[in-house]
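Worksheet: one structure, shown below.
One protein chain is absent from this view; the other protein chains keep their places.
The block that comes next holds chain A.
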Amino acid sequence: MLLSRRGLAAFSSSSVKMASHGHGDVTEQGDMSVPMYWDRLDTPLPDKPYQDTLSDADKSLKQKEKGPWNHLSKEEKLALYRMTFKESFAEMKKPTGEWKTVVGGIFFFIGFTGLVVLWQRYYVYPPHPRTLDDEWKAKQVKRMLDMRMNPVEGFSAKWDYEKGQWK
């Protein structure tokens, strides 16, 4: 279930407050009745900023943002960006390697199916019909040729009766 949800998230490139960095895979679903934050390529400005509660340092930076932006250092601008957004576009678009899971799963299940078919061959199939033995089939072909089956354009037409071999 978790795999499919992660899979869905990767497809739509949105992550609704999912801790995608691997510690415990805790998915905290926010309250869906209020505006939510999400990272989506087709919705660059989500309904609310990422960080809800700002520390005092963040708050003072927000005040500084009201002044000329030329006065902000690169680190401050980056901090302001990260306050409002969780993942940058580059981070949203980064490859997940999910295809390896998918291909691996496909091969695994094909292999498993092969084992099931093998088991069926030994435990389910009825006894081997004698009409499929090579000896029986050879006699069958001889009988067909002796009967001159389809002598004009079909079966017996391909047999050279003088030389006793296929044409």
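In this text, a contact is a pair of C-beta atoms (placed from the backbone, for glycine too) under 8 Å apart; a residue touches a chain by one contact, two chains touch by 3 or more; residues count from 1.
Everything that follows uses one rule, which is that contacts and distances are computed from a predicted model.
Chosen from "Syntaxin 5", "Electron transfer flavoprotein subunit beta", "Cytochrome c oxidase subunit 5A, mitochondrial" or "Geranylgeranyl diphosphate reductase, chloroplastic", the protein name that UniProt gives for the omitted chain reads "Cytochrome c oxidase subunit 5A, mitochondrial". From the options A:Ser33, A:Thr53, A:Asn70 or A:Thr131, the residue with contact to the chain not on display is A:Asn70.
By the touch rule set out above, chain A reaches the unshown chain at residues 41-47, 49, 65-66, 68-72, 74, 77-78, 80-81, 83-85, 88-91, 93-94.
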